[in-house]
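With one protein chain held back, the other chains of the complex are shown just where they sit.
Entry: subunit A
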Amino acid sequence: MNWIEKFRSSHLISKLFVVMTVSIVAVCLLTSLITIRMAERLFAETFSITNGKVLNQINTGMESFNDSVVNAVTFASQSGSVKTYLTGGDTNSVAMSKVYYRMAEQMEQTASNLGAYDVAVTIIGVNGRSYSTDSSYWPVTSQELADDPLTRHTAAEPRRVLYQYDERDGKAGKERFIIASKALVDRTGGLSYGMLYIAIRETEFRRFFANFTSSGNDVLVLDPTGVVVSSNRTELIGGKSPELLQDVETLKRDQLDYLNGTAFGKEAIILANDLPPYRLYLVNLIDRQYTAGQIINIRQVALICLVIIGAALLLVFVISRRLTLSLTRLVRLMSTITKKDFRNYISVSGSYEVKELSKAFNYMLDELNDYVHKLLETQKEQRNAELAALQRQINPHFLYNTLASIKLLVQKGSKETAAETINALISLLQNTISNANETITIEQELENLRNYVFINQVRYGDRIKVSYFVSPDCIRCELPKLILQPFIENAFFHAFNVKTEGTIYILISKTEHSLVCEVADNGDGMELDPNEWVPDHPKSRSQLLTGIGIQNVNHRIKLLYGESYGVRITSVKREGTQIRIVLPLIEESEVTGDAV
């Protein structure tokens, strides 16, 4: 069950591949198997028909041999000379000469019946005499023959020609024979007076069928006890095969054309014919495996199958890989969509569907980016507007306090100072409210700062001094209006709570690409949490010039110029605070058009 789950959750390519593999292999195997089976069956059918005919033909050949044998036997058994030779006793030489001569004559005629075959005719008589047309052919003595089972079997059935298997040790090793034997019986008395043996070498006998055999197509002659009497497969001759005999008998009993069985350890198609006069079976074995192998080259089929399967699988793999590869890539890209601000575009390639999908996805990304961008812009603008609005607002408390200070001055009679203060206020207000331009030059900003500092010094005394160190090449540079003021304000009201007097330094210089403004004091200093921004002091709200605190300044700079610019504060307790503001370098000329 586990692997089913595994399969279900596996990649598309694996699924496709497994399914295709299984189907291709199955189709290949099934087709080949069915074809092979069909071919084999067809082959068995045709073989059994042709070989049946062949067997009949062999039968005919063997029958004519049997006819010759029967003729020879008949001739010999009817010959008086033969009978005389086999039954008579020894008389004088002359008489015997006649008997022997006639015998030879008769035997020659007997053998002439078998002239077409290479055989030897041997006769033994009750008187112990024997005669052989070729005693070297079948090397057996008459004494041996008398006790031989061949003779016993023949004597038991005196009316029949018996065919039996025989082995003899000849000059050239073991020789095998088929012996046709018959008792010579006295017609009147019914007494046996001799035995006639016609010996044919197995090699000779084999010629009846050897022409019809080929490797994998064997013929053997089986006697009723299962002994292989003759065969083109010489190693089987003389051996006993009861199994085969059983098969052959089944074949005969059921009157089958052929039988599929096992013979001598091999699967074979078995055909068999009776050889009635011989009382032998003519058996034809067709080695299934061998002959089928001749017709169907299994190895070749397997090889072709393998090649086809291999090629198909390769093709399937390549195609499905291409198909799923773009999908996989798509999936992989989609999963990383959040990583690069929705800018992971997909390259449009692959099949039509994948292309369309990629296009749609890219389009969606475009739209998404567009909206996000617009949203950001809107938010930025909104913030900017908010800050600008705050900037433009002059804190009424500041005005009130300043005006109150001026009143005091006037009452004290310090007309000069009062006038100066009013001038400073006017200038400050003018620059703060009226100048719609967002950026002003350093010069103007310094003017503002001086006015503001002056007002403050009027109000709170000059125990806090302000020093300006401005690099002359920066004078014409621009910066957002009132960007430095909040820091000075902050320093004024918070840096000198413990120390009662000190100095605030304002340093402005430029680097290659940026304008660096520093507001440093030698006041109380503070402990800074590196993660937290310096908090505004809400209670000092009344002292603020505009609504912008130092908090907002940083936001504003970043909004306007980006993350690389901004404010950095370093502070050491009891030593002072240093604020560094980094701004882009903007020359005045760039904004001349906007002035007024």
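Criterion: contacts are C-beta pairs under 8 Å (C-beta built on N, C-alpha and C of every residue); 3 or more make two chains touch, one makes a residue touch a chain; residues count from 1.
The definition used in the following text is that contacts and distances are computed from a predicted model.
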| item | value |
| --- | --- |
| Hidden subunit of the complex - UniProt protein name among "Allophanate hydrolase", "Tryptophan synthase beta chain", "ABC transporter, permease protein" or "Extracellular solute-binding protein" | "Extracellular solute-binding protein" |
| Selected residue (touches chain absent from view) among A:92, A:300 or A:411 | A:92 |
| Touch with the omitted chain, as defined above, among A:44, A:103 or A:354 | A:103 |
| From A:78, A:141 or A:234, residue that would touch the chain that is not displayed | A:141 |
| Touch list for subunit A against the chain that is not drawn | 92-94, 96-101, 103-104, 129-136, 141, 171-172 |
